[in-house]
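With one protein chain held back, the other chains of the complex are shown just where they sit.
Right after this comes chain A.
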């Protein structure tokens, strides 16, 4: 797949083990990586996340936390804030919601993936990483139904295999990749 020509946005989801995995993935993005990158990392609720501070030093692209109706900027890495779901409102804007948690999680990967699939259809790349939750499975299914591309981390390579293995069982994937491979593919952009 030619990322540069075929993809307008990238969404990522992770839970347990996700900080480490996302540090690797985000540090593989080159300075000219053009699609916006939207990320849900499960977080403990009720405190500020400091995710931008945590990830910015590892990433060649700007990193921020989403606010409501934020315009999507090329090549910007946007994290879901704690206690809010992050959604793609349309191809140019994000949205937030305080709907009930999914499988105890808010933000939920399913909200992001599902809404991004509706907005970007086949021009979307979804990457599901390590996690001890089945959140993200429905999202991967929605991405694939809409014709988007789903990469799922190889469960045997993941710190916590439940998230990727649940998605594979429910929806399959276009590719099952190790973390290293995912980084290599993104770095080749």
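As a working rule, a contact is a pair of C-beta atoms (placed from the backbone, for glycine too) under 8 Å apart; a residue touches a chain by one contact, two chains touch by 3 or more; residues count from 1.
In the analysis below, contacts and distances are computed from a predicted model.
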What is the missing chain called in its UniProt entry, if the choices are "Putative ABC transport system ATP-binding protein", "Rubredoxin", "CheR-type MCP methyltransferase" or "ABC transporter permease"?
"CheR-type MCP methyltransferase"
Which of these touches the unseen chain: A:51, A:66, A:152 or A:179?
A:66
Looking at the full complex, which residue from A:7, A:119 or A:150 touches the chain that isn't shown here?
A:119
Among A:13, A:35, A:81 or A:136, choose the residue that contacts the chain missing from this document, as touch is defined above.
A:81
For chain A, which positions touch the chain that isn't shown here?
66-69, 81, 84-85, 87-90, 95-100, 111, 114-115, 117-119, 121-122, 145-147
